[in-house]
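This structure is in structure tokens; I'll ask about it shortly.
As you look at this complex, bear in mind that one protein chain is not there, while each of the others sits in place.
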Amino acid sequence: MKLFPKEINFFEIFDQMASNVRKGTTCMVGLLKDFDRVEDRVQEIYSIEQQGDIYTHDVMKKLNKSFLTPIDREDIHALATRMDDILDRIWAVADRIKIFRITTGRPDALEMARDIDRTVEVIDRAMQELRQKNYEHVQEHCIEINRLENRVDRNYKTALASLFEGETDPILIIKWKDIYEHLESAANCCEDVANSLEAILLKHG
Amino acid sequence: MKLFPKEINFFEIFDQMASNVRKGTTCMVGLLKDFDRVEDRVQEIYSIEQQGDIYTHDVMKKLNKSFLTPIDREDIHALATRMDDILDRIWAVADRIKIFRITTGRPDALEMARDIDRTVEVIDRAMQELRQKNYEHVQEHCIEINRLENRVDRNYKTALASLFEGETDPILIIKWKDIYEHLESAANCCEDVANSLEAILLKHG
Partner (left out) sequence: MKLFPKEINFFEIFDQMASNVRKGTTCMVGLLKDFDRVEDRVQEIYSIEQQGDIYTHDVMKKLNKSFLTPIDREDIHALATRMDDILDRIWAVADRIKIFRITTGRPDALEMARDIDRTVEVIDRAMQELRQKNYEHVQEHCIEINRLENRVDRNYKTALASLFEGETDPILIIKWKDIYEHLESAANCCEDVANSLEAILLKHG
């Protein structure tokens, strides 16, 4: 008989959430790499984002009913919300590609997407370590998340510089500037997840 | 003799705040529908926004002096701030129309404004239910706020697609993209109010 049956559930959902976000970032990498089956891939990312919403609502509902939680309620709330924010941005990137009718990729966007995908892989591992209370490992993963976020940020600047230097069509500049901003925002959301994890470590570490 | 005289005041102010935000959104709908008396209407929305600031400062001042509060201090703070954020965005939309010297409307913007106006109507009702501790009704209104926010979000994407497909003047694209973003941001602020309300329900529901 488990003493705290609820305790396991939250971490299970966080695990599932992180895997789901990873599915989204991997799919985004494929879209920005191949630029084929755009309609299908955007639809796939949309389904993943919808699944993310279901997980988030599940967390909130369980939070509502739980008397005992393994970590503070507001930290569970923040982690779930911020993981969901990553998927929102990924979905925004995919959606913009469809809305703007973009048919050719840019290497800088692919590079940023790949680093975001790597970051979410680290978030996924951090969630597993959190579940097993390996707080030092969580801390290490947070450092790695921040390192990757810095790299995305640098690539974002390189991407902007190259866009304004190489492009003369202002409408194309508007479109890609918007997409780069959403990619950078996705990386910032990953950093927010790391900040949430560090806030938990402050209390439990 | 009232036992908790302070308790009534916060909810009264929240009620007044929500009515005031509603005045702002209704005025914005008029502006985006008729596009006449732009100067006057923008001035009117500015006055409403200023009134909103007075309410917010009033809440903060009363919070400073209250020993007992009917709901947690940080939740009162968050609700007041986020209601004020909606008016900030509404004011930004009106102001942009003046700054950009826009003289002709776009149906998508009007559609978004109307849904934001409807959302604020639901927020107004939710505040009244909160005051009467009808927590289930507050929950239902939060679901409706989220449903309407999703609709504004979809219309935002449709508006962007139509803007980039139909317009060739990049400066006009820059202007309307900015206005659409502020409208979408206003809807997001409504969702933040719903999230604040749900956080209160987590503790009291």
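Going by the order they are written in, the chains are A and B; count residues from 1 in each one.
Basically, a residue touches a chain if its C-beta (ideal position, glycine included) is under 8 Å from a C-beta of that chain, and two chains touch if they have at least 3 such contacts.
Source: prediction; values computed, not measured.
Student: Just to verify: which one of A:38, A:71 or A:174 makes contact with the chain not shown?
Tutor: Once the missing chain is taken into account, the touching residue is A:174.
Student: Among A:38, A:71 or A:160, which one touches the chain that has been omitted from the display?
Tutor: Hidden-chain contact among the options goes to A:160.
Student: If the hidden chain were put back, which residues of chain A would touch it?
Tutor: Touching the chain left out of view, chain A contributes residues 157, 160-161, 164-165, 170, 173-174, 177, 198-199, 201-202, 205.
Student: Could you please point out the chain B residues that touch the chain left off the display?
Tutor: On the chain B side, contact with the omitted chain comes from 60, 63-64, 73, 77, 95, 99-101, 170-171, 174-175.
Going forward, only the chains that are shown with their structure count from here on.
Student: From the mean C-alpha coordinate of chain A to that of chain B, what's the distance rounded to whole Å?
Tutor: Roughly 28 Å, centre to centre.
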